[in-house]
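Missing here: one protein chain of the complex. Every other protein chain is in place.
Lettered A and B in written order, each chain numbered from 1.
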Amino acid sequence: MSWLTDPVGEFTDLTRAEQGVTLFVVAFAAFLFIGLLSGGLGPSYFLFLVGLASMYALLSLGLNSQWGFTGLINFSVAAFFGIGAYGTVLLSASSSPVREALLDAGVPGVLLNPVVGLVVAIVVAGLIAVAIGIPTLRLRADYLAIASLGLAEVIRLIVLNQQDWTNGSAGVRGIPSFFVGWPVLSDFPSAMPEVVVDLVPGGSVTLSPPLIDWGLTFGQDIVLGTPFWRALLNVSLVLVFLGASYGVLRRVHRSPWGRVLRTIRADEDLARALGKDTYSFKMQSFVLGSLVMALAGVFYAHLNLYVSPGDLDPITTFYVWVAVILGGSGSNRGALFGGFVVVAIREGTRFFSDLGSIIFDVGSTEVVISLGIEGGPMRLLLIGVIIVVLMRFRPEGLLPPQRELIWPGTVDEVPEGPDVGVRDARGGTDE
Amino acid sequence: MSEGATSMRERHEGADMEKEDVVLRVDDLQKRFGGLVATDHASFAVERGTITGLIGPNGAGKSTIFNLISGFYEPDGGRVEVNGIDVTGREPYEIADAGLIRTFQTPRKLEGMTVREAMLVGPRKQPGESFVKLFTDPEGVAAAESANLAEAQRILEEFEIDHLATQPATDISGGQMKLVELARAMLADPEILLLDEPVAGVNPTLRNDLAEQIRRLNEQGTTFCIIEHDMEFVMKLADPVVVLNQGNVLMEGPPDAVQTDERVIDAYLGGDA
Partner (left out) sequence: MPLLEYLANGLIFSSIIVLGSIGLSLVYSIADFANFAHGDTMTIGAYTALLTFGAIGSLGGAVLGLPFGFFVALLAGIAVAALVAVVTERVVYKPMDVGSIGMLITSIGIAFIYRAILQLRFGADFTRYDVQTLRPIEWLIPYGIRITEHDVAIVLSAAILVTGLHLLLQYTDLGRKMRAMADNPELARVSGIRTDRVKLWTWVIGAGLAGAGGVFLGLYNQLSPRMGFSLLLLIFAAVILGGIGSVYGAMLGGFLIGMINQLMPILTDYGIPIGIEYANAVAFVIMVAVLLVRPNGIMGEAT
């Protein structure tokens, strides 16, 4: 809250880890900004990355509300993501066999739009979460881990093999923009004028040796055309999803409901002895997280405009796990941060493995980046090492939840003195 | 020990089942683990307003009985009643709803919570525990939370541990944790509280504190049923005392009678064999 008035004071008030994370975020933002200015990073591609990062953040929030809040081990993140993606495209994409069948059956085409797709995807994800929860949530935590990994495989196999529903390995194309048929927003990208940003009027500035070690040119004209506006629309959409999910999760996390979940995570028997129906709470937490994951899938489909069974590869699940553990299990802001770091890892390793050949010359947002492709072994190695090192040396993650979580407005007095390890609720607007 | 289980049972007079106002009635409870009989037709009753002690040598089946009563194990046979409601084989939360709350021998600490947060898990039926109400009735949730917090603070003060309220729950000593656990259980507003070895591993000073608190709460109307190894503690606090041996109720009586009973001494000596 007082970051604007007293940034130095606020900064020194943070924990070491928070300071590190803040510096990292600032440095990374600066890096991207330089990339933008120098023209090395196209604005549309930049927005695509922001969209992707927000999507991972959304997935991380979903997993955090299962694992972080309640201690549920869900290894089917990719499956719920896939359910979200396929849920919306099977209804709305022009090449979807399901859509065709429904049209043949006389369902008016206007009903088969992405918003209805979103609702269907969410409902299906919820039903599947309940179905997998019934046999496993009464058992030890590791059973859910194994069963959910199995569930992910079953869903992937169905998507891959039921060609008459999903086109199988060919995937689904012809996906409309999420806003198709909406007033104004439907035509927004093409209606917007092309804008030329000319930071240095009449030319550009080049920093090059011997001034700095390598050449850097600033100020070439940046052209913002239809792809940019489309990307901007996409990013706005995912930020709405993200903001809404974050708002909901933050509220429930600090509520008595969230407190029961945290008790279950620490000691389920205690929660049971105190009269909590832990099975019901675990189910609610599991379903809630799965819905958020499906939401991420819905967004991905309309961002990428192509969905294939490769998107359900288990590796996606473990990217998200890394994000949550890195950010700090149980911490919503940690999940946000972790989501962005994972995209940095993905794109960073892509950058290093393709070094020399990669140029961010992407003028359109329709870059097809399939999430599922077996990333290079270096990326796999990196993910593995991060998991092991974190669990070994910092299992609580970088930004563990630190504030006392009591329903806002209930605690009015600020306790005196710093309590080691737990800091005080300070109105909580700046989490 | 020379006598077999059967001859042992013949000498059991069992518990007094003819009480006036019974909160907890355990009737012919049985539990087997594989070939091992852990609870062997145990029956006893806890009268309202008492502090009933439950003692017995190691392996007498005390913890098993607690787990059976509170719904953590499912009995193979028999019946448990709380406040006249049959709760046999129910889930722990349903039994808690009937008015029975239990504590554990070794309370795990709630990571990442302050003491008062950990306390706030106690109250049952909080409106804020309903996901929907968090959004449809935030004022109601806030009101209940304020009331619960005030109540938690009051109980912490009564227990004279209010200075711990904002400490991380992981930073307090084991003995203090036991106090907090008792205090939290009180927030659940139990009619009968089952305490599983409340003073195991607790230093003598805190031990006295706990005894005092239990007595005070009992005077205010809470019924207690306590498993405890510390004889001095039980005998000072509890009346009546129920003695378990080999999964069965050996006898029941006032502390003096129990302490001098030959069968009880036999059982304890035999328990070492």
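Following the convention adopted for this analysis, a contact is a pair of C-beta atoms (placed from the backbone, for glycine too) under 8 Å apart; a residue touches a chain by one contact, two chains touch by 3 or more.
Values in this document were obtained by computation on a predicted structure and should not be read as measured data.
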item: Options A:81, A:229 or A:318, residue touching the unrepresented chain; value: A:318
item: Residue in contact with the excluded chain [from A:146, A:170 or A:240]; value: A:146
item: Missing-partner contacts on chain A, residue numbers; value: 71, 73, 132, 134-136, 138-143, 145-147, 149-151, 153-154, 157-158, 160-161, 269, 318, 321, 325, 374, 377-378, 380-381, 383-388, 391-392, 395
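Here is the rule we go by: only the chains that are shown with their structure count from here on.
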item: Separation of chain A from chain B, taking each centre as the mean of its C-alpha atoms, in whole Å; value: 45
item: Complex contact set, residues of chain B against chain A; value: 70-72, 91-93, 96-97, 101-104, 107-114, 116-117, 120-122, 124, 126-131, 134-135, 141-142, 144-146, 149, 165-168, 170-171, 184-185, 188
item: Complex contacts: residues of chain A adjacent to chain B; value: 248, 251-252, 255-257, 259-260, 262-263, 266-267, 269-279, 284, 288, 330, 400-402, 404-411, 415, 419-422, 424
